[in-house]
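I am attaching a structure below and will ask some questions about it afterwards.
Here the complex is missing a single protein chain, while all its other protein chains stay put.
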Amino acid sequence: MIRNFFEWVMGPMGRIAVLITALSLFSLTAFGIYQTQQPPDQPIEFTHKLHVGLGIQCLYCHPGALRGPSPGLPTQTKCWGCHQQMEKTFDPNFPELSEKLVGYIERNEPIPWVPVAQVPDFVHFTHRPHIAAGLNCENCHGDMTQVEIAENPQVLNMGWCLNCHRERAANDPEKLVKLTDCGTCHY
Amino acid sequence: MSENISRRDFLKLATVGAATTAVLTGCGPASRYIKREPYMEMPEYTYNGLSTYYATTCRECAAGCGLIVRTMQGRAIKVEGNSNNPVNLGKTCARGQATLHGLYNPDRVQGPLKRTRGTPFDLRTNVSVTWDEAVQVVADAINNNNPSEVAFLLGMAPDHLFDLVSDLANAIGAPAPIRYGALSMFEARATLIKASENLFGTAALPFFDIANSDLVLSFGANFLETWLSPVAYTRGFAKMRRGNPKRRGHFIQFESRISQTAAKADEWIPIRPGTESLVAAAIGRLVAEAKGGAVSEVFANVDLNEVLSSADIKLETLEHVAEMVGEAESAIVIPGGSALGLSNGLQTAETILTLNALADNFGKPGGVYLSPFLPNQDTYHRPASAQEMAEFIEKMKSGDVKVLFVHGVNPLFELPESLGFADALGSVQEVISFAVFPDETALASDYIFPDHHGLESWGYQRVATGTEQSVLSGAQPVVSPNYDTRATADVLLAASQALPFKDEMEFLQSKFASLVGQADDSFSAPEINTFTAYFQQHGGWWKKSSELVSPSATDTLGRNFAVEQAEFAGEGEFFFLPFVSPTLGEAGANKPWLQELPDPTTTVMWNTWVEMNPETAHELHIENDDVVKIISEAGEVEAPVYLYPAIRPDTIAMPFGQGHTAYGRYAAGRGANPAKLLGQHFNEAGDLAFAGMRVRIEKIEGKKQMLSRLESRIGVYNEGLEEH
Amino acid sequence: MTAASESLPHLEKGHAGPHEAHEDIRQYLMFDPKPRGEMNAMVMESMLTTSWKFWVVFGILAFLVATCFIYAWGYMIAEGLWVAGVMRPSYWGIFLVNTVFWIGISHAGTFISAILRVFKAEFRRPFTRAAELMTTFGLIQAGASIFMHLGRVWLAYWLFPIPNVRQLWPNFHSPLMWDLLAITTYILGSTMYLFLPLIPDLAMARDRSTGWRKTFYKILALGFRGTEGEWTHLHTAMNFFAFAIIPVMFSVHTIVSWDFAMAMRPGWSSTVFGPYFVLGALHSGMGAVAVVLFIMRVTMKHMDYFLRAEHFDALGKLMLIVSFAYSYFFFNDYIVQWYGGDRWTDTLLHWLEEGPMAWMFYQLIFLNIALPWLTLWNKKIRQTPWLLALIGLLINLGMYWERYLIVPVMLTINRMPFTWKLYEPRIEIFLTIGTFSLFLLFYLAASRLIPLIPVWEVQEGQMAHSLRKVGKTHLPSVSEVDLTMQ
Partner (left out) sequence: MGIDLNLVGAKGAIAEEAEGKWGMVIDQDLCTGCQACVAACAMENNLSFVGEEDAGYGRTQHWIRIERFWEGAYPEVKATAFQPMLCQQCGHAPCEPVCPVFATPHSPAQEINLQVYNRCVGTRYCANNCPYQVRSFNWRDYHLEPFHANNVDGQLVYPLHNQFNPDVTVRRRGVMEKCTFCIQRIHQAEDKAKSEGREVHDGEFTTACAQACPANAITFGRMDDHESLVSQLAHQDRGIKHLEELNTLPRITYLKEG
């Protein structure tokens, strides 16, 4: 029986079947991995590309990065501050604005954003020292002028953090000690 | 055939592929995406990821410690002491730390309820009402009844609600509100105040300046646990021990068991319960004799030999203590709850204060003062004594109370069962509870209109004792209310038009008015709104310098009264000593982390125990964890035994704080309540003679209950490792 | 199979010897040769004869494995370690007892097989296979037990040095790391060492079976045909492994002992723990071999031919010697610790002597020391298989107690008397039943799948043994097997 199977596999049909099987397995895996890397659905299809392209500074909407651990999401009054002055906001051709944004504002409901750049809860990341060290937002978050809907930067892992820490502390042993200490991030 | 195989394989592979996808997706970053909602408008002083701190007052007991609560994004995270508040100077006790477990307790009353008395607490069977209806119920209760038949029962704290209810009662012509708390019973506060009235002519709580004394004699005063103002007295103790680099204060405790306080004493002298006044008088006599000159009559009348035999104490011990008192620069003697909660309690208190007079420490550093008079205080308020409660219960029973409002107190649990509060409730037509938690009394009420938790509410609290100056500790909400609760002050103000205030805040400001612009304040504010803002910011208002009053003691030593042994009620071979659990206090049982804290002396967690001397237990064939029934004339309870090496063989002791039948999932059905054993015996000052009971015990054969102890039975008691 | 049909000239001479000598000699396997074909058939038959009783036992064990091993472990993973009895201060419980116990059991296999092979102890021949299987199967249980004990077993791969994005490596300072490496080395080495001597027998089985078995053996036998070159290579490989695995075996249990000895605890921190553990392992392993041999002899066909009183006798002697050595180290450990007079060690010894687990301590002394000393000097006892097996079983019980005392009972006593608490096993009991069942299940499966008697080794031995005439008497003697003659 096994022999028959082997013989079949060695034949032309078998080869095709093996090829198809391998291809489908490969593509399914690829699809699966691709699925995990998709940006999540956002309540409003907010495009960073457009806003950053208009010259709005990152820290205008995410000022917490200067001060503390979390950059924060802009309050809705901040969104509305600009958008209420724009005709486009109320243009029915832009339902993301005229329906969704206006809807949230009118209902006085918070917009349930889904942040994409996250670290696990056992990593105590603080923005302030990173900004203070002269890093720019795009060093970690990528070039947001090229990103429509926010995507996971896909780089936030420990090795990546450590590489940068090592690089930046290359000439300062004391700093290196501090920046590669487990307790700097994990507690 | 080959086609069949390949098709089937395809299906299988597809399944595998789908599963792989599911697994990978499940593990991938997508699975961790969460939603995050921004503020509509950023609240003032709030920054993303940074904490905001609010000053407020601890409501876990009536001491009035100042707190700073760390909040983050609208959640209270951590309680810290307010280092400016003179009561606690930045420190907190365990109960204060765990107050957040009250705030976020899963068993809180989440909205106004109408209920059938005695039914279990369950939101499905309790009918929710709206707050408008609730206010109407309260209004009807106040307005449709004869004011003399409306009664208010409040908690122990002298807070703004008490002032408001007093004013309200005054305005509508109802009897003044009654304040009660089990702590005041176990401290025998009424006795202490009565004694100071008898001796000094002022009904005020004495302030014992142990910080500056070099010898502390304490007769059962648990000032490191729950007594009066534990954080303040602990600070005093620390100063007494290490504050002066030249000397280390000496501390002697007279008590029938080693309590947490006695554990810190340099000497523990286990005298027989009921002989405290005799021992104090004997010490007085020896001291006076050593000093030379006249021995005051109180002391002279004591027969030393009789004291030695009745108090079970050696003459050398007495002489040694007397010698220390004689040599001390500033000796102080403190009367504690278990010494005063006896038939002769008032006598004991007076003897002990007289002993202080002999040590000549009135109004001197390291001596006895009177607590300062407090803002907004006309006469010296004190919580009701047990006798006053008994009278109130009689009034309830006679049907003279039609409506009873209960706030901040749980008399069904805290009062001895023999006083008959449960029966008396039956004669009250309408019981309205403002409880935060579904406690026993709330369940026996017709309505629960829950107040905010202390950390969600406004207010102030007078600090009765523990500080040198008058303090009004301030409270403000640190978080917005978690549930549909409403401030009781607001409910009462809305229900009754008798007081001219729009809301709680307006009432508070009316009380602040007299304080604006006073000299020597902790802050100076020109007008009321600034005052209110500073009051919140500082966590209260207080004077900067000491306002302690020296007792006007004229001829204290010349007074004469009989000093006798206390009488004990009931039959039985044991003296019964209930004490307030140092970790739980009277109302901590529903806070899981307090339950998890080991008792300082026995390290028992989550339960009640009976302390018994190992020798006695051995004679009675009782072992650790054997459940015994304790029977007094008033009732009986069952609890497992802890063989406690530091208790008199003729005494058994039990902590108060557990034994709830309600009060949430962490408290209900856990442990036993020693208050069930207490009979109706009062001392002359009206305090319950809670330490004056005799009990007998019965071993329940075959019943054991393992007590959860932090300590090792092997390492501490050599179980399984007998001495060789 | 050309060699199989050759006659054995030396033994022919033996047969021709005096009658008394003949009677005397025939009781030894090596002097009771059977033709190769017959012997092969006997082994095949023992493997293929399966009664319903086998399946009943197999079913029970499989059920126990499914419930007590797979389900119980899964439950513990799902629920967390609270279902076990571990707590402060006994953070390690029966899991580590089992680990040490199974590693101990696994030692005898290699000891018997490799050491006796290297030293050419002839009585080893019929039971090397059973012993080697014990090594592999025991190590599997040990590995499982150590993983059971992990709080987050799903992250166990972090213990292995796998390059990863976190740029983290395991800590090579940790005795547990050494342990892991040693056990991994040992399990790989011993499995190969099990497999090499198996090849000729698998080839034999291949030639004598049909159906799926044929395919099975065909794959496993790696095309072994018994040519001269193959035998030479096989012997070289076996020699190589026999020598190589001996230091590994000693190191493994020494390293296991270091898990304890390196720790800063009274009772554990003992320099003699290394050899003490090795001897303890051999002690329990020998006992386990006796039990396994007895069970084989009783339950499998034709085994009374291969496993004879002489083998039990020799094993009994070995057990006695090992128990002497064990006693030496036992007293060396305890007495030196006692003499040290350290406060905590004193308390610990006191705890062992008088504490609630004292019965275990006294049983340990009786079962591991007194029992073998009192019984094994007697040839009759040694030659009675069921008695030897019983003694082996009791020694194993004693050795289990020993590990139990070392792990949870000694953990009770530390330098903080406030924390002393006595451990109570909970789900560990089921998991222990599970590992024992799995071990036995493996044996049962193996008894149907591979020849438990290394036939070729027995045949080789019989070829090498002869009676030589010295003067007028015939004396048994052993000659090196001349491999080239085959």
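Note that the chains take the letters A, B and C in the order they are written out, and that residue 1 is the start of every chain.
By our rule, a residue touches a chain if its C-beta (ideal position, glycine included) is under 8 Å from a C-beta of that chain, and two chains touch if they have at least 3 such contacts.
Everything numeric in this text was worked out from a predicted model, so none of it was measured.
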| item | value |
| --- | --- |
| Visible contact partners (per top-of-document touch definition) of the missing chain | A, B, C |
| Residue of B:235, B:486 or B:660 touching the missing chain in the full complex | B:235 |
| Option touching the unshown chain, where B:422, B:528, B:548 or B:710 are the choices | B:710 |
| Candidates B:203, B:515, B:528 or B:605 - the one touching the absent chain | B:605 |
| Residues from chain A at the interface with the omitted partner, ascending | 120-122, 124, 126, 128-129, 132, 177-178, 181-184, 186-187 |
| Absent-chain interface as seen on chain C, which is shown | 79-82, 86-92, 149-153, 155-156, 158-159, 168-171, 173-177, 180, 259, 262-265, 411, 414-419, 421 |
| Interface with the unshown chain - residue positions in chain B | 72, 75-81, 88, 90-98, 100-101, 103-106, 108, 224-225, 230-231, 234-235, 237-238, 241-242, 248, 258, 260-261, 263-264, 268, 270, 482, 582-583, 592-598, 600-601, 603, 605-607, 613, 615, 645-649, 665, 670, 706-711, 716 |
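Throughout what follows, only the chains that are shown with their structure count from here on.
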| item | value |
| --- | --- |
| Contact-richer chain pair (by C-beta pairs counted) among A-B and B-C | A-B |
| Approximate Å spacing (C-alpha centroids) for the pair chain A, chain C | 55 |
| Euclidean distance of C-alpha centroids - chain A vs chain B, Å | 52 |
| Centroid spacing, where centroids are CA-atom means, of chain B and chain C in whole angstrom | 65 |
| For chain B, residues contacting two or more additional chains | none |
| Multi-partner residues of chain C (at least 2 other chains) | none |
| Complex contact set, residues of chain B against chain A | 2, 5-6, 9-10, 13-14, 16-18, 20-25, 27-30, 32-42, 47-50 |
| Touch list for chain C against partner chain B, complex | 347, 350-351, 354-356, 412, 416-422 |
| Residues on chain A engaged by chain B in the complex (per definition of touch) | 8, 13-14, 17, 20-21, 24-25, 28-29, 31-33, 35-38, 40, 64, 67-77, 108, 110-116, 118, 120, 152 |
